[in-house]
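Showing just some of the chains, left in place.
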Amino acid sequence: MKAKNIKNVLVLLFIVTVVFFAWKSVEASVPGWTVSGSGNVMGLKDAINLAWILLSAFLVFNMQAGFAFLGVGFLKKKNTLNYLAMSFLDFCVGGFVFWILGFGVMYGGSYLSAGLEKGNSFIGYSGFFLNGEAYNASTSAIWLFQVMFAITSCAIFAGAITERFKFTSHLIYSAFICGILYPVFGHWVWGGGWLGNLPFGEGMKDFAGSGVVHGLGGLVAFMGARMVGPRFGKYNPDGTPNSFPGHNLTYVVIGTLILIFGWFGFNAGSSLAVTEFRVAMIATNTFLSAISGALSVLVASYFRTRVSDITLVCNGALAGCVAITASGAYVPPWAAVIIGIIAGFILKASLFWVEFKLRIDDPVGAISVHGANGLWGLLSVGVFADGTYMGVKGLITGSGWQLLAQFIGCVTLIAWTLSLGYLVFYLLRRTFGLRVPLKEESRGIDIYEHGMSCYND
Amino acid sequence: MKAKNIKNVLVLLFIVTVVFFAWKSVEASVPGWTVSGSGNVMGLKDAINLAWILLSAFLVFNMQAGFAFLGVGFLKKKNTLNYLAMSFLDFCVGGFVFWILGFGVMYGGSYLSAGLEKGNSFIGYSGFFLNGEAYNASTSAIWLFQVMFAITSCAIFAGAITERFKFTSHLIYSAFICGILYPVFGHWVWGGGWLGNLPFGEGMKDFAGSGVVHGLGGLVAFMGARMVGPRFGKYNPDGTPNSFPGHNLTYVVIGTLILIFGWFGFNAGSSLAVTEFRVAMIATNTFLSAISGALSVLVASYFRTRVSDITLVCNGALAGCVAITASGAYVPPWAAVIIGIIAGFILKASLFWVEFKLRIDDPVGAISVHGANGLWGLLSVGVFADGTYMGVKGLITGSGWQLLAQFIGCVTLIAWTLSLGYLVFYLLRRTFGLRVPLKEESRGIDIYEHGMSCYND
């Protein structure tokens, strides 16, 4: 019955799409395509920035391999295929919906490129389907870069709710993230919306998405993990948690390395231009913050436990990456180091708080890595920005206005994500259900949902 | 005796090469190298396009890691090392032969760069060894990009014939593919040959190699898998197939992701210029077609079996990539989605047809992913090209001439590949043999051919 509902929705969606295509195809035969000469200096500038955007988009796409490795390494063998399927298909579904709906909502009205003219401070409404005016090189380059960001949010979410979440509900939720939740907030910050134009400081600034991508993904993960409940056996009757060791920690380390590799594109690509020389600073800060996050976690935990917990170190590096994502363009290298060190401490505190106090079960630590440090990243702009880029000035220059703008951004992000996130999880629980049956969970989801095991001898 | 033959051939080849080098080295001390100023606009244009070609070539090389992961995941543990060795060494052998012979055959007469002047409509004959006039930056950049394409054909082939093919025969066949089979057909389409100059439409168009690379690789795989026969135990006496589960499906998913990452370079790099702004469209279409292929397979199979077969979904994404490879430059985004959706259905039909009707054993599905969808990709140009790029107009613009050219290309590809492929497999079977002894196959090839196991505790 439920599956039938999905089917109907999908079939309906498909028919609508095809009809839309058929109608649009007439228009498409006279598209708004312009071939730029590039035999002159301005044409070359466009060409090099186009190359930069595309190559960065490819690197960000490759983070999917990083998320897949990282996540699957943390899990039990019997549920790995389920996570891999979620991780693979959420970007397929999310990317598809972002093409149909999300991109137009997010960048409509931003005037960032042709075909993105319609929109207001709260929502955009042009550029859907990359059709009509939006069918051109510049707009599609931006689309490709942005869709990779949208699907990153889904990947973050997938890690926190794995090993007990329903596959179909995950795909529906991914469609919701990429179609509504992410694009609307993104529009407010990046698409010409009200947050980016706040009258404090230079308006809320989130350079590459500490808040828009990671904070949002981490907060959705928080809400999702809370509502689906902990994995069977995670908490003892007295409320103390059990630790489930990952089945392959090589994957965790490799996944982290691939993620950092992609993060260079994520952060430095967000300038959308390599003729903006600040990109060099951004890439450097990203690396410095990553290693500082790893080292701060190592030092802090080693002197307590006398063992070097490499999975914690990996998450520390990622926490550093998340935190610098908003501020990398605005701060000097020494500040990137301090931001990374603090990110490590926030990670440790948040991991403890989520697992032991709130008793929320997050198998890969996504809530703490992306959620808590996403918020810290937003605030770090208001603290460490030194005024050398775009005029953004933080506390270290003696001005508190930017920090106020960042704080408003944090509050808005939390309110928007948790409230809308709750609503949709609630609706999903009442209709499709959030959780696999206990039988599947205890015997392994792979066989039931995917018809095979991940590993076979 | 047979090994001695190989040895003699290799030693002979080596001696000839060294003598050739010694002779050419005199010439090389006064090479045709020109350092371009690049202090002016045209020099900068060359520089940025050089960067684009090289970076794309690096990405396409990385697809080797994707093919290795994907293939090995589908296999039984006892044959993994054999596949990895094939997969690694076929690109070494193929690349070497492409340097000596293939490149000159393929691009001689194309006038694409210095040193490629000699050739006719059927075959090229200049640029061998990248020596003489061909020893310059521009020609070697093109060589590097093209050699990555040539070795991709070998990688496709390796997947279909693994777990029973002889190691030495595989290497010989790879040399044949990169030296003759691929370059000659490639010359016809891309090197200034007769297919690219057909008097219908704009001549046969295969933007990045749906046919030249993937179709050819898939059709060779078809012929190879047919002639070597199915793996022991694959078919029951009554002709029904058994399914052999892959030993590590994590590798399959990761491999697919790495392949898509590389495919961006494969398709968008094939413009050989980022000053050709259409590259943005190509990259976008590649992603859209990949996710559409995955989703179409998911939807189609889920409603039949109620399980989400992730290996099928991965192959669906790759089928979408293959299909858009020829047409990505010429079609609008909505068409890329439709091309991907159809690719998914073709994949499913072909998998069924190959395994159940033809009873050909293809462990990784290479015939259906690359062969069947390579042909579909060629045809899709004739259907969906909207006339906005290079004047290529498909059925949707009301013209059928381009489709005719594409159809001729398909027929030629099938005839060339299957006939020559058959001939060489036949010769190999009569000399070195195609198949490992049954004892090796049933106990695992790794120990016999490589002296060790892939996994050791």
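Here the chain labels run A and B in written order, and each chain numbers its own residues starting at 1.
Here is the rule we use: contacts are C-beta pairs under 8 Å (C-beta built on N, C-alpha and C of every residue); 3 or more make two chains touch, one makes a residue touch a chain.
In this text the structure is predicted, and so the values were computed from the model without any measurement.
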Entire complex copy count, 2 subunits given: 3
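Here is the rule we go by: only the chains that are shown with their structure count from here on.
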Computed distance of Cα centres, subunit B from subunit A, in Å: 33
Residues on subunit B engaged by subunit A in the complex (per definition of touch): 41, 44-45, 48, 51-52, 55, 59, 77, 245-250, 253-254, 256-258, 260-261, 264-265, 268, 274-275, 277-281, 283-284, 287-288, 291-292, 294-295, 298-299, 303, 305-310, 313-314, 317, 332-335, 337-338, 386-389, 396-397
Residues of subunit A touching subunit B in the complex: 3, 7, 10, 17-18, 21, 24-25, 28-29, 31, 33, 35-36, 38-41, 43-44, 46-48, 50-51, 53-55, 57-58, 61-62, 64-65, 68-69, 72, 80-81, 84-85, 87-89, 91-93, 95-96, 99, 129-131, 135, 137-138, 140-141, 143-144, 147, 167, 251, 448-457
